[in-house]
Structures are given as C-alpha cells and as structure tokens.
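Here it is: the structure, laid out below.
Missing here is one protein chain; the remaining ones are kept as they sit in the complex.
The first chain written gets the first letter, and so on, giving A, B, C, D, E and F; residue counts start at 1 in each chain.
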Amino acid sequence: MNVKKALILVSLIILVLTLSAAFTSSALGHYPLPLSGVRWLASWYLYTTLNPQYPKFTAMSPEAVTAIVWDYRGLDTLFETAVFFLAIVGALALMRGISLKSLAESNETTTEGAGSGLSLISKTAAKLLTPLIIAVSASIALHGHLTPGGGFQGGSAAAVAPLLLLVIFSVYFLLRRGISEKPMLTLRTAGLLGIYLTALAVVFTGLVTGVNAYVFQNQPKFDAPVGIPAYLFNTLVSGSLFLFNLSEYLAVAGGFTLVFILLSIPEELVMSLIRGEEHE
Amino acid sequence: MSEVDTFMFNVFIFSMILNTAISLYGIFARPTLIKKIIALTIFSDTANVLAIAVGYRAWPTVERSPIPPVLTTSEPTASDLTSFLQTAVDPLPQALVLTAIVIGLAVTLFLVFLTLQVYRLYRTTDVRKISRLRG
Amino acid sequence: MVYLLSVGLLVPSLIGLAFVLPLIGIFVRNVKFFHAYASLASLYALATAAYNFHIVLSEGVKAYPFGGWWPPIGISYEIDEVNALIALLTTSVMFLITLYSAWYIKDLKSAPYYYTLLLGLEVGMLGCIYTGDAFNLFVMLEVMSISAYALVGFHRSKPEAVEAAIKYGLFGAVATTLYFIGLVFVYGSFGTLNMADLVNKVTFGISSASGTYYGQIHAATAVALALSLWAFTFKSAVFPNHFWLPDAHPEAPTPVSAALSGLVVNVGVYAIFRFLYTIFSPYSIVSELRDVMLLALLILGLASGFVGAFMMAVQDDIKRLLAYSTVSHIGLVLVGLSIGISIAAHPNTPAYVNGLSGALYHLINHSLGKSLLFLASGVVIFMAGNTRRLDEIGGVARRNPLLGFTIIVGVLQLLGVPPFGGFFSKYLLYSSYVEAGMPYVSVMINAISAISILGYVRLLYAALFKTPRTREVPKVNLTPLTVLLALAILCIATGVLSGSITEWLRWIVGRTASEQGIFNYWFYGYYLFWGR
Amino acid sequence: MRFAGKVLGVFILVFVTYVIYSGSTSLYDLTTGVAVALATALITANLVVREPHKLIQLQRLAWLTAYAVRYFFIDEVKAHVDVIKRILHPKMPINPGIVKIPYGVVSDYAMMTIANSITNTPGTVVVEVDPGEKAFYVHWINAVTTEPSDARSHVSEVFERFARRIFD
Amino acid sequence: MDPSLFVNVILYAIPIYLTAFTLYAVRAVKGPTIPDSVLAIDSMSYDLAAFMAILSILFKSPILIAVAIVLALWIFALDIYVAKYLESREMGE
Amino acid sequence: MIGLNTLTYLFMALTSVISLIATYLAVLEKDLIRAVVYSALQSTAYTILFYLLMAPDIALVYVPVAVGLYPAVILFLVKKTERIDGELGSVEGDGGK
Partner (left out) sequence: MNVSEELVNQVLMIVGTGMIVVGALADLVASIGMLRFPNFFVRLHAATVGTIWGAFVPLLGAAFFAAGYSELGPYRWFVAGGAVVTAFLILLLGPVGSHALARASYKSRAAVPKPLIYDALSEKLKEGEEK
C-alpha cells in the first residue's frame, strides 16, 4: 500500500516538474507572459467571423466562439452533443425498466402537504423564479450568435428551473405536471434532430439543386454557392447558428432534467427491481 | 510593473500545474469512488484553465485590456476589425474548452450513475472493498 | 455534383440514426424492428466504407472539409489507404457483430439502448479513424469510450460488470484528459490542430496559413507526444495500462466483447501510427524524440506480449483468457509498429516495410480471429448453461460441428499456424526485425507465440476435446452460426491469400508511411485546398 | 378566461425581464421576446399566478413603489448601520435569540415578501415559518424582547402593512 | 468632469473588494461547519457577481456582464441543494 | 498608482492560490460533503479565472456545470450512498444521516 502511494507521489512530482519545465522553456508558446498577439489561426477566425467584405469567407456572427463552435468546427460540437446523448442513454440503460410512474400515483396525496420539501418561503420563491429563469436562459440562448452564450449555456441555465422545483418541492411535483422521463426524452430527441437536420440542410439543398455543398455548411463558399440566409428581415440571425442554438437549448434543458429525474428515483424501488435479475 | 505581472502570471500557471498533480493524486490514491469523481472533475477543469491560458494575450497597452473574442457591433468597418484583431483573445481554445467541458460533464454524469450502481450491488463505494476482479 | 459526400456524410448520418433510436424505443414494441434497424444501419456503414476504400484505391488520398472550411480553419476528414482499410475492417466486423446481436439480445427492454450504444461505438471508431484533426480525434475517442463504458456495464445487476465499467471509465477519462493536455501543448506551440498542417510544420516547414511555430517546439512535442501516447496505449491496453482490459472485455455482453477486443483496441494503434508515422514522421525535425518514444513502445509492446501470454495460461475463465490474448496480440502489433527506430530501419528498407505491413496484417488477423473466438465463446457459454469457467464448459462444442470448426479456425489464426493469416503476419514481424539487425526482438516474438500456445491449447481442450458432461445442450439457431462461419471464411481467406495480401499491404505501406505518403497526406489534406 | 389572465400576467413578467436583460429593443429582441414569453407563460401560468385579477389593480403597483422607496432608504439603512456597528465594535455586542413573530397576511406572496424583507434587513433572519399558526421564527441579533407581539412591532410591523396592501 | 476620474476612483476600490474576497475565502476554508462554508461561498459569489459587473465596465467589454447572473443563479442552487441534503432523507422527495 | 493590468494579474494569482488551497482540501478531506463544498469553492475560483482570461462563453458553460451540476449530482450520490471517505471517523455536526 505504501509502495503504491510512494509510486504515485513520485510520478506526480515528475509530472509537475516536466510540465513546469515545459512551460518555462516556453513549450506553451510563451514564457513568462502570454503572447503579445494571437496565433495566426486565431487571427483568421477573428478576421472572418463577421466580415461582410468577404461574403464567401465569413461565418456572419459577431461572436467568434459560437461561430467556431457551430460553424468552423461544427462537427466537434455535434459529437460533443452525441457524447452527452450517449451518456444519458447509458444512464437510461442502467435504469431500464425502472420508472417513477407507479410511485407518482401512489404518492398522489401524501406529498403536497407541508411536510415534504423545503419551507413555504422557498416554495413560493421557486414558483416566482421559474419564469424569470426561463426568460434569462432563453435570452442567453437566443442571443448566442450576438453575445456570449449559446445553446448549451442557455439550456443548462434553463435546467435550473426544473431542478429547483425538483429539489424544493419533490420529484412527484414535476411528474404531476407532466415533466417525466418520456416527454423529456422526446424533447431531447427533438433538439438533437433539429441540430442534425440543420447540419445537413445545405447538403440536401445541394443535392436537390445539383450544386456542390458541404455537411455543416452555413454561408456560401467559393466552391459551394448555397447557404442559409444570414439576415432575416434585415436582422442578423447568422444562418444556421440561430437554429443550432435553439435546438441545442431544447436538447440540453431536456437532457439535464431527464438526468435529475433519473437520479431522484428512490433506492428502494431500484433495489426491488434489480434484485433477482437474470444475467449471462 | 512588468516584473510583478510576470510573477503573478507564473504563480497562476504553476498553481494550475500543481492542481493537476493534486487532483491526479486524488484520483489514484483516494479510496472512495465519489472522491475519485470529485478529483476527476477538478482535473479536467484544470486542463481547461490551462488551455484557456494558452489563448490569453498580453495587454495591448497598460490601460487597454484584452477583450473577449466577440465583436460588439453587427456592422463592422475595417477599422473595427483591425482594433478587434489587436485586442481580442484567441477564440479557438475557448471553443475547444467548451467542447471539453461538456464532454467531461457527460463522462462524469455517467460515472455517477455507475457509482450508484456499484453501491447498489456492493453496499460500499470503497475500492478496497470492491474486489471481485483481480485486474 | 456534391463533393465526396460518402466521406463526409457517413459518420454524421450514423449518429443521426442513433439519435432517434431511444425515442423509437418508446413507441415500437417489437424487438425484431430494432434488430433490422441496427443491421441495416451497419450495412449502410459497411457499404459506404467499402465505397470510400474504393475511392482511395482508385483516386488516392482524399480530404473532406466540413462546412467548406479549408484546413486548418475547419475540421476535415482525410482518408488515405491505411485508415480506409481499417475503416473497412471495422465496419465489416461490426456488421457481423450486429447480426450476431440479434441472437444475443432478446428482450425488448434493453434492445433500443443496446443498439444505440452499439451504433455510438461504431460512430466513435469510424470518426477516430477517418478524422484529420487532432482535436476531433479527442472528441471521437470520447464518443467511442463512453459507448464502451456503457456497454461494459450493460449487465447492470452483475457486480463484476459494473465494477469493470467504472474502473474502465474512471481511468479512461483520465487518459483522454491527458490527451487533451497534450493537445494544449500542440496548439500552444504549433498554432494548429489539423494533422496535415502539423505535417507541414513539422516536416516541410513551408509557410502555412496558420503561421509558424511559437516558443520551443521540441519541448512541446516531447510533452505532447508523451501524454498522447500514454492515452493511446491506454485505449489499446498496452502493458502498464492494460489493467482494465481483462476486467472490462469479458464482462461486457459477448458481441460487445468481440467489438472491444477486436476493433476498439485497433483505434489506439491506428492513432499511434498516425502520430508517429505521419505527423511526427522520420523526416520530421523532431525525429530524435520520436526514436525515444518508439523505443519505449517497443519495450512496452514486448512486455505486454509477454504479460498477456503468461496470464493467458493461468486463466480459468474462457472470456478472460481471450482478453489476455488481446493484450498479447496488441503488444505484437506495437512491436511491429516500433520498427521505425532509426537505429533499426530506415524508411523504405525491407525491414521498415515488412515491419509496418506485418503490423497491419497482424492487426487484421487479430481482429478477425479475436472477434470470431469471442462470438464463438458466446455460443459455447450459452450451450454450456451460462458458465464461463473452462473446467465447466466440458467440450460442448463437440455437439455442434460447425461451432467446433470455427473455434479451431479462430485458435489456429491467433496461434499462427502456417495455413492461416496469423502465421504470415508473425513471420513478417519476425523477419523484419531480423533484417533490421535486432534478432533478439525476433526471438522474443517467437517466445511470446510459444508461451501463448499453452493458453490456446487449454481453450481448445476445454471447448472441444473434453468429453461433454451432459448429453443435452440447448439448440442454437442459425444466425450466430452463420456469422461465425462468415468470420471463419474471412480468417481462412487471410491465410490462403497471404502472398497477395502481403504484397498489397507492402504497397499500402509504401504509399502511406514513406516520404511520398507523407507528402501526399500533406498535399491532399492541406495544400490542395490552398494551392488551387 | 381566468387562464388567459394568468397567462397575460406571466407574459408581461417574462417579456419585461427578457427585454431588460437583452438591453435593446431591436426587432429581433422583441420578436423572440414575444415568442419566449408566450411559451413560458403557457407552461408556467398555473404554477405562478393564482389570482390574476390582482395583477391589473394599479394601486397595488403604487404601493409596491412606495414600499420599495421606504424599505431601501429607511429600514435597510438603519439595519445596516446597526449591524455594521456591531461588526466593527471591538467588543462585538451581540445578543442573539430566536423569537416568534406572528403575521396576519393571507396569500403566499405576501408572506414571502414579509419573510424576505425580514431576512434582507441585516440583524434578522427567518429561520422557520409555520403556515399553520401563521408565525415566523426569527433569529434576531439583538433580541430586546421575547414577547411575540412586541417583537412583531419591532421587526415586521411595517413590512406587513405594506405587504397586505400589495398582495392581499 | 472626465469619465476617467470616476474610473480611477473605482480602481482604488478594487483592492478593497479583493481583500473582502480573501477574507470570505478564509471563512469558507475554515468552516467550522458545512453551512458556514456554504454561506461564505454564497456571499462571496453574490459579491463577485457585483464585482464582475464593475470589472466589465473597467475592461470596457460590456458582454462580460452575462457571467454575473448565471453565477448568482447557480450559487443559489448550491444553497438549496445543501439545505435539502441536510434536511431530507432522499434528495428527490 | 497601480494599473488595471497589475490588478488583474494580482486577482488572477490570488484566485489561483485560493483554488489551489481548495483543491488540496477537497482532495484530502474525508467528509465528502465538505469535499463537495471545497470543490464548489474551487469552481468559483476557476470561474473568476475564466472571466479574467476573457472567456465569458466558457464561464457561462462552466458555472452551470461545475458550480451547479457537479455538486448537485454528487450530493444526490452521497445522499444515496455513504458520506465518509475511507476509514470511518467521527464527523462533527452530522445532519446527513
């Protein structure tokens, strides 16, 4: 046991020394202060993120990070969402066949009283907070192409609302209002499909019209003359970025709520269902 | 004040490197799975801070700070873009870290569900007591 | 005409097929639907991967820029001969595994989740293989890994399975995060993440759209290579990082064991190949660092070969035995990959070409043989009444001659007996180290094969030659046996056609791991977009 | 009709928050604001509002304004100065106690307003609320009295008067 | 008057904020009980939200303000979790 | 007169030192709830770092994830499992169980 700990310590000290030495020999590109400029690649992004002078070479969004996340490197983000999706599916697979539905009906009468959840002050405040949180999170998500924020940021902020209701009241409170596993899974799938279809929209256009087009294309390119309109009624919507943000907002909010509903399934129920299960 | 700035920035970077080591120690040496998960989140967060620090830039002038990589106008002129290029920080590490944070979150969530399942089957989360497998 | 749609659309469209599956699972109450859905999806993947392979063979290296953003600005997929070949291997074996799953997964409760995760696994592997961007590799590694963690823990009420899953998941997450730190160093010093652009900077030094270097690139390369190779050796379970594999692979559902052992470990090997033979190639300015890394890999490969072979001999669980055999074989593949040490073999010498083509050949042989054996072991376990212990299996394979035949084929393939592919690939590895002037490595390869005989013989004896304890064994229907037969035919084909396959692999290695290959990777992946 | 009233109330609340938070009144903000506010209102109306007719009585808003002015400029300042003195005093004169303070309002929002007002003035924190016997249990840094009605006149008389006019 | 005068005044206030944050952090680290730490983190984060608003003006990058509201919201959620943890038998009930 | 740049770097260093202490305590603390609280402190410190490194997007992602979701998830988990890490020790003010 002690040998193992000593081994861990020694290797960690080596790691620290290596990383420090690497940093002090400017392996991160700079030492001791950051670079005085940005790397060339970054200047490409900064220069072309919203540059109407080069209509074939811009993402049409003032927000360079969102532009990179959804346009320049959209593939990463699709699969980042896929990782989150697969994590939720993995959790669902661990919880397969277990649902709160039966408990929710038996708890119909017992949980509305003053005995459960936090105090009445917290409950009243949570009721008032819910629409405010949704308003703020929607603002964060829908302005993702203009100001910091975006689908994930907004969606995770929106998930505070059901989470607070879950913690302050109880999970049965949510279930009685129709926020249960299946609607949340549907919401999540709808969001993911929105992302997916937006990513492929231009390719379909290209296939129909017979011109070249790329997967994840947003604005027209030199060799791919179709794109999603960047302006709608003279308002900047940055083409696909708005659609991506909206879809991701729904998907993330649904996903988080789903995770927390799954986490709040009582242990007795799970144990009673898992015990005596057949396996290979 | 350049020496002070340098010193402070290096304190920051070296703290992050030390954080990496401490959280790795937590992952490998602490016995409880929950503690390992906490340490894992700290570890991936530290990696993210390091990545963002790579994209930072020195102050263009003493008065003028670097700005986030977001244009604050929707109809930029050429001079807007030039000054944006001269002051904005690197957006690429930020986009990468955004992806990495969400991925880390997904993995952590899944590990939490697995830990719960381990507890259901073994009635403990201490890895020293979970020893059906010999490795 | 839409440019190279088959390359660009394959991976995203597969994940789209996975996205809707859990929702369909709520509405459709027929388990046959899910079998058909997953089989069609993986058939689509196989067809597209085959078409991509055809494109590469006929037209050379191709790159697909997502969103129309040219590298290094956007992400691009880049297929050359090696990754198109590995993708073809992956999709074909995955197709067979999906067919087999129709027999294995019977209950409606778990089918949608199982197939979603299996599709996720396939998407992750294909993404890792096709990608031409170092950060996208990280994302796809995570897609692959999280599906793998979830699939390992799929038998949720089995303590060992969940324990193996969390062990795998926890340390896998550390490994990928270390790879991310490596990428931070890459971006910090090279200022780019695109592999073709990295080739440009490290090898050709031609002024690039992403500028030149920043800071000290030797230190950065050392740290980045060390961290990323640690992550890749974790993913492919090389010796000090092999500890999770013998737990995780056996505890997964049998088809998944086959996918993990036969295919997922390949991804790590492929990534090592890409990093050490294309990006930081022998022609690069950091080749002396690369030598150190390759030497370390050689030692680790030999060590894991020995560890796997020794541990095989003492197992009493059929799936654990096969899992240790994976450790041993991946060690051998790594030994082949390490041929590029400059004291051993310069590029384009016979040793170099033999070593790399031997590694590739062995990779293919191992994938086919190991998935065959794992799938067959699933049938054996079923027939023996849900036991995995070697002494309780008691020769059930004798009751079913077809099954017995496939097991013999698989064992001979992995053992390396002359008419089978395993022999020829091991022989290539052997001869390459003899030609490179390191005969002691050749001797060790032989020793590893010799030690592993013991394990395989125990497997054969337990499954086939022991007299069965009971006369009554459950019936197995035709689906798994067809899959096993198909794999067995593939195994025999690799052996029978060994002469032409060897020539062909040598040709592939000459096209990809040579100076011309690196030039092509850079030219078609990076320069072509900017030069036109 | 009742539901429409509730929806309208939440709609206005969400729309105003959205527009203020966005900080501009461009076409984009107004359009998305209306959409978001409508969706939110339809989802949460039943949760948030119980008696929509109170929303349109303007005298309640006027009382709210008056209350805000008085609260922030008189009560808060007094309480802050008191607690700051206690913090900075070398001997730190504190005299803490948990006292019971009854309240007489009916609606939940009025109750919450009183409780938050009490908590938001330094020196008093609501520890527990008992809706059955209509009383707060307040941790008071300087418990000059333990008698419920006395304490009520010290701590929450003013808040209650306003809260009744605003919400009840 | 010149706006830079006001900016300078605020610049002198920054060290006061930093001292306050350090003291809060000391309390958060010292404990002694869990609610103490949570309360210290809580107050610190509300103050940080305010400080972030001020800094976004000093940095002349108005868009940084969005961080403040999210920080305040989630720190509140942390309070609620800890309270629920201390009070209840199961988090979901 | 200290400039804004020095103050920014000072804040950065201060925050990273706080995060270092919080990480150390979070890793070594035996009581898991305390560890969660310390990791929340560390997350808050990292949020400041992201803010100061001019990454509001990252801060907006990071705050929900690290301040909001990780503690919530781990508290759910601890509530369902056990509170003390490693060998049993007495925890003062134990309200959890």
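Here, contacts are C-beta pairs under 8 Å (C-beta built on N, C-alpha and C of every residue); 3 or more make two chains touch, one makes a residue touch a chain.
Given the structure is predicted, the values throughout are model-derived calculations rather than measurements.
Peer 1: For the chain that got dropped from the picture, name the residues of chain D it touches.
Peer 2: Contact residues on chain D toward the absent chain are 17, 19-24, 76, 80, 83-84, 86-88, 92, 94-100, 115-116, 119-128, 130, 137, 139, 141, 143, 146, 148.
Peer 1: In the whole complex, what residues of chain E lie against the chain that is missing from view?
Peer 2: The list for chain E reads 1, 3, 6, 9-10, 13-14, 16-17, 19-24, 26-27, 33-36, 38-40, 42-43, 46-47, 49-51, 53-54, 56-57, 60, 62-63, 65-66, 68-69, 72-73, 75-76, 79-80, 82-87.
Peer 1: Could you pull out which residues of chain A are in touch with the chain that's been left out?
Peer 2: 118-119, 121-122, 125, 128-129, 132, 136, 147
Convention: only the chains that are shown with their structure count from here on.
Peer 1: Weigh B-F against A-C on C-beta contact pairs and write down the one with more.
Peer 2: A-C
Peer 1: Measuring between mean CA coordinates, which chain is farthest from chain E?
Peer 2: Most distant chain from chain E: C.
Peer 1: By mean C-alpha position, what chain is farthest away from chain D?
Peer 2: If we average the C-alpha coordinates per chain, C ends up farthest from chain D.
Peer 1: Report the inter-centroid distance (CA atoms only) between chain B and chain D in whole Å.
Peer 2: The computed centroid separation for chain B versus chain D comes out at 39 Å.
Peer 1: Report, in whole Å, the distance between the mean C-alpha point of chain E and the mean C-alpha point of chain F.
Peer 2: Comparing mean C-alpha positions, chain F is 13 Å from chain E.
Peer 1: What residues in chain B touch two or more of the other chains?
Peer 2: As it turns out, chain B has residues touching two or more other chains at 5, 9, 18, 20, 24-25, 37, 50, 53-56, 65, 67-70, 72, 89, 92, 94, 96, 98-99, 102-110, 112, 114-117.
Peer 1: Residues touching two or more other chains, restricted to chain E: which are they?
Peer 2: 58-59, 61, 63-64, 66-67, 69-70, 73-74, 77, 81, 84, 87, 90-92
Peer 1: Per the touch rule above, enumerate the chain pairs that touch, sorted by label.
Peer 2: A-B, A-C, A-D, A-E, A-F, B-C, B-E, B-F, E-F
Peer 1: Would you mind writing out the residues of chain B in touch with chain C in their complex?
Peer 2: Interface residues on the chain B side: 20, 24, 27, 33, 36-37, 40, 43-44, 47, 50-51, 54, 92-93, 96, 99-100, 103-104, 106-108, 110-111, 114-115, 117-118, 121-122, 130, 132-133, 135.
Peer 1: Tell me, which parts of chain F touch chain B in their complex?
Peer 2: 2-6, 8-10, 12-13, 16-17, 19-20, 23-24, 26-27, 32, 35-36, 39, 42-43, 46, 49-50, 53-58, 61-62, 65-66, 69-70, 73-74, 76-78, 80-82, 85-86
Peer 1: Touching residues of chain C toward chain A in the complex: what are they?
Peer 2: 1-3, 5, 8-9, 12-13, 15-16, 18-20, 22-23, 26, 64-69, 72-75, 109-110, 113-114, 116-117, 120, 123, 127, 135-136, 139-140, 142-143, 146-147, 149-150, 153-158, 161, 184-185, 187-189, 191-192, 209-211, 214-217, 219-220, 222-223, 226, 253-254, 381, 386
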